[in-house]
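The complex is shown incomplete by one protein chain, all other protein chains being positioned as in the whole.
This part shows chain A:
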Amino acid sequence: MTDQSNDPNQMTGAAMIVRALIDHGVQHIFGYPGGAVLPIYDEIFQQSEVEHILVRHEQGAGHAAEGYARSTGKPGVVLVTSGPGATNMVTPLTDALMDSIPLVCITGQVPTHLIGNDAFQECDTVGITRPCTKHNWLVRDVNDLAKVLHEAFYVASSGRPGPVVVDVPKDVQFAVGTYHPPRKDDVHVSYTPRVKGDATQIRKAVALLASAKRPVIYSGGGVINSGPEASKLLRELVEVTGFPITSTLMGLGAYPASGKNWLGMLGMHGTYEANMTMHGCDVMLCVGARFDDRITGRTDAFSPGSKKIHIDIDPSSINKNIRVDVPIIGDVGNVLGDLLQVFKAEAKKPDIKTWWQEIATWRARNSLAYKKSNDVILPQYAIQKLFEATRGHDTYITTEVGQHQMWAAQFFGFEEPHRWMTSGGLGTMGYGLPAALGVQVAHPDSLVIDIAGDASVQMTMQEMSTAVQFELPIKIFILNNQYMGMVRQWQQLLHGNRLSHSYSEALPDFVKLADAFGCVGIQAIKPSDLDGALKEMIKVKRPVLFDCRVAALENCFPMIPSGKAHNEMLLPVEATDEATAAAFAGGKALV
């Protein structure tokens, strides 16, 4: 018998959890205590290597961890209690699954002998979270805990990243067992994500690229997930080929908005030039994107004349919505490295001058134009001003969901990856404020701004209290149009202007609310207020609620109308009431 008291690897399950966090280099976790996790909180209390950020609602912890992960590339860690703590995590877990964000969520569970008894604060956490995690585990034996925790970190951050849940019953937290540091054999042998692309497929892709007359590169969130090296390689590829490049909402920043080959974002509210280029291209290189329905519009009219190359780490992304000609399964960075090498050795830059000329005519349509005003702040103008004011700062942007999110994507220029945190796949209102918290925790000296809507921001407003407690000087820049603008826009365009429940009635006074939270409230009403107010917002080193009153009825254009393809966008100048009515009348449903 070994002397257990002297073996440093003998410890309680609760201690193992903290130990595993330390072994995985975790410096911050986001959480909320409760009966089923008290032993873990007790361990957290007795150490100083892992800092715990106490949120005000578990959903906030989840989104904060997402922001943390997205801005660092490291997994975000969440600790919540059983029952309601776990169910409150369902939204952020689903959000992270849709946007491929690595999260490790540890949930407390009732003691093993009570599982299935409808015990106090019991819920079937692994059952509930099975469809919203990449994988999950219920740990019934303390001696399995170390292995499961290590595997959880590996699964969350390898392959296509995603959220995982480790459900730990309270008796397992109290029980003493043997811990081991991370090892190779902690992971299922059946889990082998493919990193390196197939050489033959890469050659085929290069041949296609080299023969292209009207090429386009369409990149997505996978480039960001693959790490900064992937963005570098993407930029090099654009340089070497001279191809135009567009990106999904999730991929903004991989290629700089100031780059000369940049077409702007594509999709439903993408630029005219990006969508027309996609529609008319003869070769499309899709890098780490997934042909989502917000991107393709009608699938039967999507880029009808092109050969498509698709690089993705997840084989299930291939041929899901759109049939592609050359699939390459592998990590974006790895595949781009190989592809560049082959291209440089065997191909030369195709001459696509006439293609660029055609693109220039689309660009000239100026699809992001809007009417300026001296009396009211146009939301687009507010974002442009915000962008100008933050130049030269080390800035991170998060958003909520709605028109403001689309305007942020259209008008804020992202130069680097990992700077843009938004809920793309799930479209979760309430994401941006807590996500900003998480970003600020990871980057304490940076300028972190949530571009918010008046409705969305009320969904997770309580986290301002967290910001104050932990001295996280996040800036909540609310484009306050007093409407659920995006809902109102659809009702206007698609439902006969019957504005059913989309008016933000009884809005709180955000400046007073800021005061109540103990943070700073700022308001801008006229365009001439903006410069000074933005300067003040950036200067003050405390959390800010910025109530930016914008034109109430502004709509977000350009837009792909109902049942239309990429080449049938509605542009802002053309979006007169009659034209809009005609474009949407009897439409075959797309928006």
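What to note about this one:
Just so we're on the same page, a residue touches a chain if its C-beta (ideal position, glycine included) is under 8 Å from a C-beta of that chain, and two chains touch if they have at least 3 such contacts; residues count from 1.
As a convention for this text, contacts and distances are computed from a predicted model.
Hidden chain, UniProt protein name from the list "4Fe-4S dicluster domain-containing protein", "Acetolactate synthase small subunit", "Xanthine dehydrogenase family protein molybdopterin-binding subunit" or "Thioredoxin reductase": "Acetolactate synthase small subunit".
Remark: the omitted chain is touched by one listed residue; of A:His113, A:His188 or A:Lys512 this is A:His188. From the set A:His495, A:Lys512 or A:Lys535, the residue in touch with the chain omitted from the display is A:His495, counting the whole complex. In the complete complex, the residue from A:Pro315, A:Pro444, A:Gly518 or A:Gly532 that touches the missing chain is A:Pro315. Hidden from this view is one chain, which touches chain A at 126-127, 130-131, 134-135, 138, 155, 160, 188-191, 293, 297-300, 314-316, 318-320, 323, 490, 493-495, 562-563, 584, 586-591.
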